[in-house]
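The complex is shown incomplete by one protein chain, all other protein chains being positioned as in the whole.
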Amino acid sequence: MKVKLQEIAELVNGKIIGDESSIIRGLAKIDEAKNGDLTFLYHPAYEKYFQTTKASAILVKTGFDKTRDDIDYIEIEHPEKAFFTLIRNYLTPKFPLEGIDKTAFVHPAAVIGQGTALGKNVIISSGCKIGDNVKIFHNTVLLDNVEVGDNTLIFQNVSIRENCKIGKRVIIHPGTVIGADGFGFNPDEKGVYHKIPQVGNVIIEDDVELGANVTVDRASLGSTIIKSRVKIDNLVQIAHNVIIGENTVISSQSGISGSTKIGRNCILAGQVGLVGHIEIAENTILLAQAGISKSIKKPGKYFGSPAKELSIALKLEAHLRSLPEYAERIKNLENQIKTLQKEIQKANK
Amino acid sequence: MKVKLQEIAELVNGKIIGDESSIIRGLAKIDEAKNGDLTFLYHPAYEKYFQTTKASAILVKTGFDKTRDDIDYIEIEHPEKAFFTLIRNYLTPKFPLEGIDKTAFVHPAAVIGQGTALGKNVIISSGCKIGDNVKIFHNTVLLDNVEVGDNTLIFQNVSIRENCKIGKRVIIHPGTVIGADGFGFNPDEKGVYHKIPQVGNVIIEDDVELGANVTVDRASLGSTIIKSRVKIDNLVQIAHNVIIGENTVISSQSGISGSTKIGRNCILAGQVGLVGHIEIAENTILLAQAGISKSIKKPGKYFGSPAKELSIALKLEAHLRSLPEYAERIKNLENQIKTLQKEIQKANK
Partner (left out) sequence: MKVKLQEIAELVNGKIIGDESSIIRGLAKIDEAKNGDLTFLYHPAYEKYFQTTKASAILVKTGFDKTRDDIDYIEIEHPEKAFFTLIRNYLTPKFPLEGIDKTAFVHPAAVIGQGTALGKNVIISSGCKIGDNVKIFHNTVLLDNVEVGDNTLIFQNVSIRENCKIGKRVIIHPGTVIGADGFGFNPDEKGVYHKIPQVGNVIIEDDVELGANVTVDRASLGSTIIKSRVKIDNLVQIAHNVIIGENTVISSQSGISGSTKIGRNCILAGQVGLVGHIEIAENTILLAQAGISKSIKKPGKYFGSPAKELSIALKLEAHLRSLPEYAERIKNLENQIKTLQKEIQKANK
């Protein structure tokens, strides 16, 4: 990038204190910025870098104490958000994929929209319907009858199995598998497992993002549903017939077992696990490594395995850490009791 | 599907109460069924849907209270099992892959059986032996000397490294990696790690199913072995030289460290972790998120990290939740002791 500071200030609606005609050549974190870069400061933990940053300009909160005069300032209410606006505007990668590569395979009974690009060795099977302005990167495979909405971006080495439906503006990172069989077996009287055919599908609604190497299993019957605006991090497991409510965020390595329903606007931190067939109320926050074995009806924060309300979990954790002291006190009490018993015998003589 | 109710009743050996000539057009869950569908009911939790289901027919337990007369019934001892039989019979996907695609590569020194189908860009390297009626989907790569038994189904983007052996009727879901190097390093006197070559292989026996994005590492020497009828869910890690006994089930995101042996007929729930070099008795059940650091010789249910027998773990969990009360009682005892000490001084005067 090569942009005048003035243009940047106008874009974020900020006030320049310094040289409006300075040229900005990059955006960087305060501790990594070099000459020519614009950086930002909003979090007290990063103030220690202010005196030494090599950035040429800085986004700061209105009223910031501008003790350096070798740097240009843009004052603004929300420096962090303004910075993200700049990143979106100047640095968003363009993913230069265009047209349908000659090594891509499109089945004659598939439909491809306007402006859609398919990378090398992409496979679009019979009955697929791909919307407009979709980008599908190299070696990604769509089996029969998969639908993909407009403006969706699918990276390389992704697998989508038959009959699954992907919405608009969805982003799917490499290695993710959508529509593999759910994990369903019936033991016979000898305990031998027989596969229950998994004949449902997966529905991914609009504006969902799925990380790398995620697995979303198809329903045994019906659909596994990831509702709109859900964001899912790498290596997450979504089992068959799960339903994830709108705008819920699921961090890396969490796993949701079969038929569980998670409400809207929930946040699951990393490595959380949920058993099957339960329901989680909307606006619930499950902290890292929480283990959820029962439905949660009351929104709030939950921690631990088995999980408890955070305030209770923290209280129990504090008591747990006091256990050596409690054991000592019990022992003291026992000794005191013994002493008292002797004294009382003496008194009663 | 389009099948007479009579044919269905005969297939599952059930008794029709209603119209034998009704036409069934689909199978669906009771809360999702629509007109023309057959559904089933066996679990009390789903009885609430009975009065409102739009299904045209229903599999019920013999003696069920048939309060609706606008629906046809099939009475049977095990409605759920009968329903799965119907799914297997009418809805099992056919996976329409046939012949050897012209973009697939088969090394001249590889052998491919009768009726085997290879998808696009599949790579079968030197020395591979692929059985009859195998289906290998697009972009899957088999390195040198891999063997695959008859009737095995391997989905797309699967990686199988050199010398691994896959049995008959095995199912491998997309993104799974078989035979990557085990995680073995030797630190030298300076603590620098040197790679221990991993020159063993992986043996997957008959009727095993492996989920999506699973990793099964090759042995350092000898074989990592997944015995027959084992079922493994998505994102599971099986380290080098592990042996999994027949008919054991491993749920999503569990991890088995190197050289650990798991007996037959075990069940591992989700996110379970086992350290290396231990043995788990057959018929052991490890509950979700259990952490196993020692061998288990006594079959039973285990829970927690570090894991304990379930009955003990539940007892300790109850005590843990009582800790605030225990702390209060200790404090009360201390106060009472003080009072008694004063009173006894008084008495002894």
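Structure notes:
As written, the chains take the letters A and B, and residue 1 is the first residue of each chain.
FYI, contacts are C-beta pairs under 8 Å (C-beta built on N, C-alpha and C of every residue); 3 or more make two chains touch, one makes a residue touch a chain.
Everything numeric here is computed off the predicted structure, so don't read it as measured data.
Touching the chain that is not shown, out of A:4, A:120 or A:195: A:120 (per the contact rule at the top). The residue from A:28, A:106 or A:192 that touches the chain not shown here is A:28.
Here the missing chain is touched by one residue of A:11, A:106, A:192 or A:249, and it is A:249.
Chain A residues in contact with the hidden partner, per the touch definition given at the top, are 27-29, 32, 80-81, 84, 87-88, 91-93, 96, 103, 119-121, 137-139, 155-157, 171, 173-175, 209, 211-213, 229, 231, 233-235, 247, 249, 251-253, 265, 269-271, 288-289, 305, 317, 320-321, 323-324, 326-327, 330, 333-334, 337, 340-341, 344, 347-348. Residues 105, 121, 123, 126, 139, 141, 143-144, 157, 159, 161-162, 175-177, 180-181, 183, 185-186, 191-197, 199, 213, 215, 217, 220-222, 235, 237, 239, 253, 255, 257, 271, 273, 275, 289, 291, 293, 305-306, 315-316, 319-320, 322-323, 326, 329-330, 333, 336-337, 340, 343-344, 346-347 are the ones on chain B that touch the missing chain.
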